[in-house]
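Every protein chain but one is kept in place in this view of the complex.
Chain IDs A, B and C follow the sequence of writing; residue 1 opens each chain.
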Amino acid sequence: MKQTLRPANLAKRILMSEYFVLYLTIVYLIVLTPIIPRLWHPMNIQNVLSNMWPLLVVAIGQTFVLILAGIDLSQTSVMAMSSVVGAVVMTSSADPVLFTKSPLWGTLLTDQGGLMASSPFALPVGIAVMLAVGLAIGFLNGFSVAIFRMPPFIVTLVSMMLFSAMAIFLTKSENIRHLPDSYLQISKTTFSVVSGSLVIAIVLAVIAHMVLTRTLFGKRLYAVGINTTASQISGVPTRKTIIAAYMVSGLCAAIAAILYSSRLEMGRPTLGSTLFIDIVGANIIGGISLAGGKGKVTWTIFGVFFFIILANSLNMLNLSFYIIDMVKGSVILVAALLDVARNRIRKAQM
Amino acid sequence: MAEVVFAYKNITKRFFGVHALNNVSFELERGKILGLVGENGAGKSTLMNILGGVLQPDEGEMFLSGEPYVPESPLDATCAGIEFIHQELNLFTNLSVAENISISSFPCIRRTPFIHRRAMQDSSRKLLQSLNLDISPNILVENLSPGERQLVEIAKALSTNADILLFDEPTTSLTANETENLFAIMRRLRDEGKSIIYISHILSDVQELVDDIVVLRDGQVMGGGPIADFPIHRMINLMVGREIDNVFPDRIPSIKDRVILSCEHVSETGMVRDINLSVREGEIVGMFGLMGSGRTEFARMLFGIDPYKEGSIVVDGEPLPKHNPQESIKRGLAFITENRREEGLLMDYPILENIGLVSLPDYSAAVTRLVDSKRLFKRADEVASSLRLKCNDLKNQKVKSLSGGNQQKVVIGKWLLKDPSLLIMDEPTRGIDVGAKYEVYLIMERLASEGTGILFISSEIEELMAMCDRIVVWSQGEVMREFRREDFSQERIMRIAFRQDIDYDMEEKVVVNGNE
Amino acid sequence: METNRLVKFVLKNSTAVLFVLIFIMFGLIAPRFFTAKNFQNIMSNASYIGIIAVGMTFVLLTGGIDLSVGSTMYLSAVVCGKLINEAGLPVFPAVMVSLLVGLMVGAVNAFAITRLRLVPFITTLITQTIARGFGLFITRSVAVNYPDSVTLMSTSKVLGFIPLQIFIFLMVVLLASIVLNRTRYGRQLYAVGNDLESAKKAGIKSDRLIASTYMISGLLAALGGFVTITQIGRVNAGFGSGDEFDAIAAAVLGGASLFGGIGTVFPGTVLGTVMIEMIQAGLVFANIDIYIQPIIMAAIIFSAVFIDSVRTTQIKKLERRNILKV
Partner (left out) sequence: MKKGIVLFVVLCLLVPTLLFSAGKKESDQITIAFCFQDLETEFWVAGHKAITESLRENGIRVIEKNANEDANRQLEQVKDVITQGVDGIIIIPQDGESAVTIAKTANAAGVPIGIFNRPPSDKSAKNLVVVANNEVIAEAAVEHMAQEAMKLGRKVYPAIMVGDLGDPNAVGRRQGFMNVMAKYPELWAAPPVEIPTKWDANVALANLQSAMQANPKIDFLFTSSDFLFPVIKSVLAPLNKWVKINNPNHVILGGLDGDVTAAQLLEEGYLDATGVQNLFYEADVMLEAMLAAIKAGDKTPDKWMDDPGFALTQANLATRAEEMWGWVLYKEKK
């Protein structure tokens, strides 16, 4: 009604917008531009993007589970497991000194490398195996949650413990190198920013967005997240939906493992072990609630973007590492506060 | 002249410029029960929220025993001796009955923060006894039936020795004798000098119970005075603002020969025993019984939500093996559950998504499983308008912003999209106003005439008698007897439901299925 | 009817039954496991995480979560050590100050959650980062050593036979159990966790209650930190990191729900904590390959939770109302 207050109106619209986190990130970037001269250096942009894709992929998987009012702590161990298993399949040679103690030595892994060593099919088979690992662990989680009605937090916490330990056990702590070149190419950039990772992440994001907004599965996922009983009575196969969501989460973690280990050029039993907070943090900053029923892929993208920009800018600021944590916490705090402010305004408008 | 305990004076409340209450004034006298009736949205709850300090009026004043009364929070209301018994229970299922009753003011050992358990249990036990509720004060509320929970809620309100008690639809989850019991208690409280405001959609109850009445419509008082001056038809006319001759539509039986559903010897340990039942095309079969008599439990088994041990269920001539809701839906069954909030609706979800939920697979492509939103919207819109659903925006408006009647229409709508051949309705008119009830009856009548079989569960015997072709009476997990429309008798049905008619019943139990 | 009762009893106490089973199993593998000394070790090692888990239980009861306890432990332990070493404060006042630090971190959480309405997960994630950052800032990440006067406390015995840390743990558990079960505060806490809206309607000052749980959690984190210092004598930069997950796991294993309203300190959280500690000790006793240990640990915890969820459905079935007349 009061159209006269233009700037205030605009501010309110920005604050209320679904793209708020994105705007916030942009404002943050603008403020930092004069301080960090190299912020817009092509190489930095390249860095930011290459950091973003794998985290985005794994965070999207988490989004599916969060919509269900679940949580998946095991994504980090999925990454470790599929990284190790995939590398075992693909590697072209393994050092006997390092790997003779591995339980896989002599069967799946020899000094000639893994099963598909130097085979032209190493890449497709390796990737298929990695995805299968993700799906399998996701299935186990989903099955326990849906069929046995075990609390997701504990189920995924336990599978996190289990599969992290398993990944370390399989290689006896050693990293596996000598992966096929075609695999390493996935994360290599051409035209400065375009890379296999970029393509994979964007395609995945688009598919995930379509799945959530347009498909039967997506709509049922929200329904189950809001009210499982009502959904079940309305003919939603709730158990299948839950299992599927955890499988998506595992799958995404496996894809992220492909991107991460391609970038690191190795299969790593501790891959991603510290990422959980970033994954869930990005989702929640993006606006996705732990209580379920809410969430969009675009929100996840903005949340991830925010987290990546934050980490990158803090690196570029060269703060003493003693205070870097405090600054990081403060920036997240501001973002969270602004989010609260806009929720209040939204409620007041209702 | 009786003493006025509480008075509204010219109360006006606007939301976004729209009058929710317009210049409302009336008085509550000591030792009287005042009935407050009106359709949903007439302003009853706004009025109560103002009384309870949840909302502040834009204009007008309130007086408590002649003194100005300006509550700023629910706590102020409690301090002023005003207690609310809401339709939605405010109980904590993880606490014991005694703890729930004294949650706001635990009795403590002297001045320590420690709860005086003995005192708490004793006072709770006394209150429960006064409500004729035979349960231990130490039992957890989650183990109680809905009716028992309602009584605990009332005990909680009584525990504060409030002067003014407000009952907002307290009988919705009560069985007939629990209701009678409650009314007796309310009368006793009145005789002890308490003042009571009673809100209900069940006008016959209002008429039976209250001393005075106030009728609201569109935020205004349409009339008020001693109940004797307000026969039911006058109440209704004032509430809806037009002449309604009938509370129920005319029922034109349209039963076809084809049997849609037949159950034989369905049993489940501890729940139901040897249930035989059939429903034909276009037939409305009523299921009457007390709360916990097995009606709802049986309906859930029928729909595949809960398991059953023995017996067979045949739909459209084909047996339905051990199944789940998905299978039932495929076979043309639909189930409107008794509690909309928990089992019927996704309250935080838009109307369209709720209406579309059941039939989503019909609107999604074969391989990609992409949902054809346009087609779905078109169909949902058709159904919504055929149900006369009142909403602003099908796509974005959340269900929780709708009134109870319209929410129920959404539940019905989501099943209608599937064109079910058998519709199970469990208390479909509970907690909705007279106008909306009438519309629900019309929809049932229309569906039956189109050939849908309806299994209609209700605790309100009048509506069953008005709408059904047959009534099956339940008691303690068994079907006691069946009545054809021509044999309907309120008294006999009630007596059988209360098992006061066993011998008489046994003779006639020969007639089990309508088609015999 | 009697067998039914027995079944019910076993189901209701399945966690305890499982506890005993695991105890016996390890005992059979390694007979020394059965010694009183070993049980004392398990208890004293469980004490610090147990104390933190008790605080976590309060927070979980309201449906919240506290990810900051590990950092709170670190920060308060650092402050305590610095006060003793550099300010020359006697141990007792230094400990009091460090408890105050824990309380303050909790108060910051409480303020952000109940006043600013931030989500607990994000709030405590932020305080986790900031509190540890602050501790690192103070110490420059150098380890803080404690004098013998502190480490000697771990060998002191209360009443002549209860080691100090176990005594503190038991006191915390006793106090927390009394508070949760016997006081107005405790029962209202359960009410808030069960249904926040109804609790508000019932006139419960829910914000105050929720705020208090974070302060309790912060305080107990600091106390737990101190208890463990008396045993290990030194605080390095990684002190306490990741302990929040152990505490949550212990509470959830003890039956607490992350959605609030469900959970007990005793037996719940205590049993959860001791069980985890016992399995860990048992694995060492059995001298199992260190690469396999975490795998077995995960498997046992999984089966504990599995049994718990099965029993919940079974109890529901058994307690379902019998509406048929007999």
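Methods note: contacts are C-beta pairs under 8 Å (C-beta built on N, C-alpha and C of every residue); 3 or more make two chains touch, one makes a residue touch a chain.
What you see is a predicted model; the values in this text were computed from it and never measured.
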Neighbouring displayed chains - absent chain, whole complex: A, C
Contact residue for the chain not shown (choose from C:Phe58, C:Tyr190, C:Phe239 or C:Phe302): C:Phe239
Given A:Lys219, A:Arg239 or A:Arg268, the one touching the chain that is not displayed: A:Arg268
Residue, one of C:Phe111, C:Tyr185, C:Phe259 or C:Tyr291, that touches the chain absent here: C:Tyr291
Contact footprint on subunit C, counting only the chain that is left out: 30, 32-33, 35, 37-38, 41-42, 45, 48-49, 136, 140-143, 145, 151, 154-155, 228, 231-234, 236-239, 242-243, 277, 280-281, 284-285, 287, 289-291, 293
For subunit A, residues in touch with the removed chain: 11, 15, 31, 35-38, 41, 43-44, 47, 50-51, 54, 168, 172-175, 177, 260, 263-266, 268-275, 311-312, 315-321, 323-324, 327, 330-331, 333-334, 337-338, 341, 344-345
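Keep this in mind: only the chains that are shown with their structure count from here on.
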Chain pair showing more contacts of the two, A-C and A-B: A-C
Rounded Å distance, subunit A centre to subunit B centre (Cα mean): 46
Geometric centre distance via CA averages, subunit C-subunit A, whole Å: 30
Shared-contact residues (touching 2 or more other chains) in subunit B: none
Subunit A: positions in contact with at least two other chains: none
Subunit C residues touching subunit B - in the complex, by the definition given at the top: 178, 182-185, 187-188, 190-191, 193-195, 197-204, 261-262, 319-325
Of all residues in subunit C, those that touch subunit A in their complex: 112, 116-119, 121-123, 125-130, 132-134, 136-137, 140-141, 245, 248-249, 252-253, 257-258, 291-295, 297-299, 301-302, 305-306, 308-310, 312-313
Residue ranges of subunit A touching subunit B (in the complex, touch as defined): 210, 214-217, 219-220, 222-223, 226-227, 229-237, 293
